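Only a single protein chain was left out; the remaining protein chains are all shown in position.
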């Protein structure tokens, strides 16, 4: 457990991660939500500072308002609370592809220093992988088409690599200008939230740079958990600890 | 009024046309129905010998079972009685285009001897037409994709022409083999029902040939109402007059 | 995010001279009141888009609002011809009308492409017809897997799409039911959208066959009870078939039509 400072409740590093991720979602935005950590963060945001956040799940749930955290992207609770339930082809063709969604919220198995995401295979040979991962799902087109992409995952040197083994979902490629050259409409990953801190792409190079440390985390911890030579922002900040209200709502969501 | 023979009710030539057209629709078939004469015939069939006929309207009504004749292809009655109401793109893409529909039932402003249909312009100059007609609607793809096409229209020399001014919907082109060369999946027009008789394409040339005369109609009348040198089948038959039951149902439908 | 405004304010703000404007509604829920408001506000040089231009488009064309029509079937359903449309095409009255003519399948797919953020759609269409030679927006395309040649049509992305629906809730979510036509696609394809509705309700009750357009894809909503008449709104009123028949007589004659037009403008 990472302990908060005086007067603030004890909270886990995962709770800090969820809270930090939720804060990045503005009220009135639309968010394409992956299951797991992204869904936790998005639902927390909707229950705290962003009641007008529109949650879109790839199962076809537009504007879902679940009262408990869904275990899958297709829980009945999501369908029952949605403004509209549509087919899966319609989600991708009419809603995601034209760039209607503000934020795509993704997880990753591997993430590299330019925000490229791997959820396909670990190892250099696609046909003889060391580990076969689940695959792409909706992520490649979420990463391409949403106005921006937030990534949330636990930070360690196996996950945070210099170069992903396989680009499942394109981030910033090899740096600035790659997305434009490929004609990708969205801005790509603009935020990475981990259990240790927050990374953002450098405006000039698009390399992910440490922008914030979570309370109680030191820089060496983050460097040790990063598989590349991590750059640190000149204005490195500290993430505000979770508030009592944030923790209460997060725990209610998890318990429901 | 064309009078039927002894013992049969008086009936109009339009009634004979509708009855003859309805008889061509087999029970259990699916039929893509245009408004007007085709809709009358299809609904008559469903109320008489073909209760299992599936009516598909381009407005998105699959399996409509109207109790009165719709005035347009999008009457509320059609939606209320359908197995499913779907979007217009879905009608054309999922239901018509793959060749799921047995019969496309069309009207025409002009029809030529190879069953090509014109509903676009009268006159040789598209940009300066003598008469501007409503246009294509769903007909070009109905004529292309249904397993076969039935055409129903009143016969006269202005409508039945050697060569249509404009091919809105492709029939047999210039004769046998044209549909195959173009890769059109359906068999094209296999039946033309008029107020005077029934025409079918010759198996060798695909030219429309008079196959049946309605009761009380003579060959000269049909020839005079045809703008090409009409060929007559060696086995020219006479259409059975409408039965009492057919007339009763037809009149009930019209009156409702 | 949909804001609720008056019809006249909505048209004033969203429909500009020279715009490409789609009013959709397939027989059902035709936004007739909105079309007449466009006439009243004297818009000019519009490119009008609609699968089935019927009497509301006949009115817009006769009033001289349009310089071009993109369509697939232009008639008075169940009655006959559109006389103002014919007069414009055959005699350029009151102004010349350029036409871009498709089939329903082509138009529906053009809206689908527009709604999908794609520049074109693929269909099996127009084969063997004379339409392809008259319409530049019909081209062949080859399947990269089978080599088969199909037809491509470009996306339609109107500057503004106007539709009519039964209901909107206080949050701006639109609900329509019954025959839904191509309205969802036409709204999603457009840069801006206006939905006229029968009524504003506190909450949308789920209904069989209902289509919901979330507030965040609708620009403006105007409450216009009866706004689809003489077409119909399922659950509210029936089609006024007499009005469609009466239009035949009004529209047949330029003088009669001009008199009708003066009544609308007043």
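For this structure, a couple of remarks:
We call the chains A, B and C, going by the order they appear; numbering starts again at 1 in every chain.
Going forward, contacts are C-beta pairs under 8 Å (C-beta built on N, C-alpha and C of every residue); 3 or more make two chains touch, one makes a residue touch a chain.
Small disclaimer: the values here were computed from a predicted structure and weren't measured.
When you scan A:157, A:182 or A:245 for touch with the missing chain, the hit is A:182.
If you put the hidden chain back, the residue from A:22, A:40, A:110 or A:145 that touches it is A:145. Checked against the full complex, the candidates B:49, B:100, B:147 or B:176 give a single residue touching the omitted chain, namely B:100. The chain not shown here is touched by just one of A:26, A:52 or A:137, and that residue is A:137.
For chain B, the residues in touch with the chain missing from this view are 28, 30, 54, 62-63, 83-84, 93-94, 97-100, 145. Against the chain not shown here, chain A presents residues 35-36, 58-61, 71-76, 78-79, 85, 87-89, 91-93, 96-97, 120, 126, 128-129, 131-141, 144-145, 166-170, 173, 178-179, 182-185.
Although one chain is not displayed, chain C still touches it through residues 117-124, 137, 139-141, 143-146, 148, 150, 152, 154, 206-210.
Here is the rule we use: only the chains that are shown with their structure count from here on.
Inter-chain contacts peak for the pair B-C, counting C-beta pairs in contact. As a whole-number value, the distance joining the C-alpha centres of chain B and chain C reads 28 Å. Taking the mean of the C-alpha atoms as each chain's centre, chain A and chain C sit 41 Å apart. Chain A and chain B, compared by their mean Cα positions, are separated by 58 Å. In chain B, no residue reaches two or more other chains under the touch definition.
Of all residues in chain C, those touching 2 or more other chains are 112, 184-185, listed in ascending order.
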